[in-house]
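Before anything else, here's the structure in question.
Only a single protein chain was left out; the remaining protein chains are all shown in position.
Letters A and B mark the chains in the order given here, with residues in each chain numbered from 1 onward.
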Amino acid sequence: MKQKTADRYRLLFIALVSAIYIFPFLWMVSNSFMSDKHIFSVPPKFIGDLLFTPQMFDNYKNVITQYNFGRYTFNSIWVFTLAAVGQVVVCSLAGFALSVMHFRGRNLIFSLLVITLMIPVQVTIIPEYYLFLKLGWLDTYLPLIIPSFLAGAFGTFMLKEFFSQVPRALFDAGIIDGVNAYQMFLRIYLPQSSSPSATLFIIAFMNNWNDLLRPMLYISSRKLYTVTVALSQFQGQYEVRWNLLLAGSVLSVLPLIIVFAFSQRYIIESTMSSGIKG
Amino acid sequence: MRQSSLRWHSKVTPWVFILPTVIGLFVFKLLPIVSALYLSFTEWSLLGSPHFIKLDNYRELLASDVFLRIVRNTVQFSLVYVIGSMAIGLALAVLINVKIRGIAFFRAAIYLPVVTSAVAVGIVWNWMLGPTYGVINIFIEAIGLTPPYWLADMKLALNTVAVVQVWKMSGYYMIIFLAGLQNINRDVLDSARVDGANAMQSFFRITVPMLKSTIFFILTITIIDSFKNFELIFAMTKGGPQNASNTLVYDVYLNAFVYYRVGYASAIAYVLFVIVGLMTIFNFYIRRHTVESLD
Partner (left out) sequence: MKKRLAVLAVILLIVGTLFAAGTKDAKADGAPITLEWWTWDPIMMEQNQQIIAAFERDNPGVKINNTIVGTTDYWTKIRIQANQNKLPDVFTMSSGYVEEWAKEGLLYNLDSFVKSDDTFDLFYKSIFDTNKEISNSDSYYAIPFALVTTVLYYNKDAFDAAGLAYPNDSWTWDEFRSAAKKLTIDKNGDGKIDQWGYWFYGRYAHIEPWIFANGGYLIDRSTMRFSPDKNAMAAMKMLTDLVLVDKSAPAPKDMSAFQQQDVFPQGVAAMWVDGSWFVDTFRKNVGDDIRWGITRVPSGPNGSNTLTYGWPDSYALAPNTKHPEMAWKFARYVAGEGIGLDTYMAGKIPSAKKLATDPLFSDPNQQPGKDMDLLIEQAAGPMTTSYSMGWSEWRGYGGSEALGLNGTIDAIVNSLMSFDEAFKKSTDSINAVLKRYYK
């Protein structure tokens, strides 16, 4: 009985906390149903003035049809799913090697990876741009995908930490069974990692999705735009089309929430079957 | 304990695993970083080629008291962010780590700001923190206190932006802490409960030590993330008032993309790099002495 009330209080507290997190988003959604001139009115208007009128979805319709948001969303989904998959693959491989295997240069490579995490993107972006210019990759998706299929400092770091925590007993069992490195990876370690892999997938997907700088610099053709570049279209030289920008922002969050919801399953599932419980 | 003589695989195999990473590391990360270091010794407006000017950029930096101010701001922002994010991230993870129906909804709600663009977050908070009509100040006035100028007061601006950034990103650290919590062996917790330990005791004596690796990991990434505050500063204060909320990353942006002093911007970035590097090395040092590694 005590546990149930404790649970209820807990739920109430969680609801309160979530309200703090969800309120600004609700403001965004509400204002996406507002016509341009009322959005920043003071005193503030909370309820969109277009709600429940025939023009209710005008901002959204506008954004999707006139500004081709559907196409750009598709672009973003495709490109960044690919990049996120690449990250999971590459970082699992590297994380495994760095945590469990022995080779010269292991510490050096890991230290270098961590070092690359520290430099803010604003610094390296110009040399990076030149590199892609020389490679002829400008105005394609290659700069947004290929690097993700090669190295991922954050992901490797995360998976290395995770693999280091896999119980020694599993490792020893593998050795006793005489597995080679690939089997150790594929049959023993990788299955354990569905939780951090899913987490890495979300993080890689989300970081890429919200990145404006790289797609903005590397892509010029309109049909290749990603969602963030498309959103920046609403910011003209002299004015910002807030109503469209907010509607677009709401639309751009939805796929991320779906990805998050979908991968939550892997995160919350207890992956802790110790494997050697008798 | 490392047993280098007990290699359980061929010499070549690790390289197969790590080859893509090595290629990517050198071509797409180290090459630009080294180029940027070279650029920090030059003067370059992007028009024409870089002129080599040796240490002049660094000399200018060290002689500037605005720069000193910016370094102080950066460290301050970082402290608020790291401490705030870790504490709140962990607290949220523990809070949310229950199997109640509908918990997934709340998890998503807390994660929502993480995936919302910094521009939108900046706009909304700017509005909520408005001096007269912002909801926060309306509330403060209603309970009888004088509402402050959150973003226009030189003493408050930096911390305000830092708090908004913590708010925005706490869902992110929450899910990583959650992944760590999920991996804690339930058996140990159950037997502790049977032995009569209460929630607080089992949290601090069992959960936290078992989370050490996760905590170390999150400490490292919060330190690194704490310096990535460009977008929010741009959306909320643009470094003002009078550099009160200007940080190294924002200053790099200003110098590289507004003033077109790419060489000087690279020098600023390298100072930032040194600071972050020192903090991370310090972090690793702590780890070596508190967390047992697998091998």
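Keep in mind that, in the parts below, a residue touches a chain if its C-beta (ideal position, glycine included) is under 8 Å from a C-beta of that chain, and two chains touch if they have at least 3 such contacts.
All of these numbers come straight from a predicted model, not from anything done at the bench.
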In the full complex, displayed partners of the excluded chain: A, B
Among B:Y38, B:Y133 or B:F284, the residue in touch with the chain that has been omitted: B:Y133
Residue among A:V85, A:L131 or A:A261 touching the omitted chain: A:V85
Options A:I20, A:I47, A:L186 or A:L254, residue touching the unrepresented chain: A:L186
Interface with the undisplayed chain - residues on chain B: 45-49, 66, 126-127, 129-134, 149, 151-154, 234, 237-243, 246, 253-254, 257-260
Absent chain, residues of chain A that touch it: 36-37, 40-42, 78-79, 82, 85-86, 89, 126, 129-130, 133, 139-142, 144-146, 149, 186, 190, 216-217, 220-224, 229, 232-242
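The working rule: only the chains that are shown with their structure count from here on.
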Centre distance in Å when chain A and chain B are each reduced to the mean of their C-alpha atoms: 16
Touch list for chain B against partner chain A, complex: 2, 4, 7-11, 13-15, 17-18, 20-25, 27-33, 35-36, 39, 46, 92, 95-96, 98, 100, 103-121, 124-125, 127-128, 130, 132-133, 135, 167, 171-172, 175-176, 178-179, 182-187, 213-214, 216-217, 220-221, 224, 227-228, 230, 248-249, 252-253, 256-257, 262, 265-266, 269-270, 272-273, 276-277, 280, 293-295
Residue numbers on chain A that touch chain B, as the complex places them: 7, 10-11, 13-15, 17-18, 20-22, 24-25, 27-28, 40, 42-44, 90-91, 93-94, 96-103, 106, 109, 112-120, 122-128, 130-131, 147, 149-154, 156-158, 161, 164-166, 168, 175, 180-182, 185, 195-196, 199, 202-203, 206, 209-210, 228, 231, 245-246, 249, 252-253, 256-257, 260-261, 264, 267-272, 274
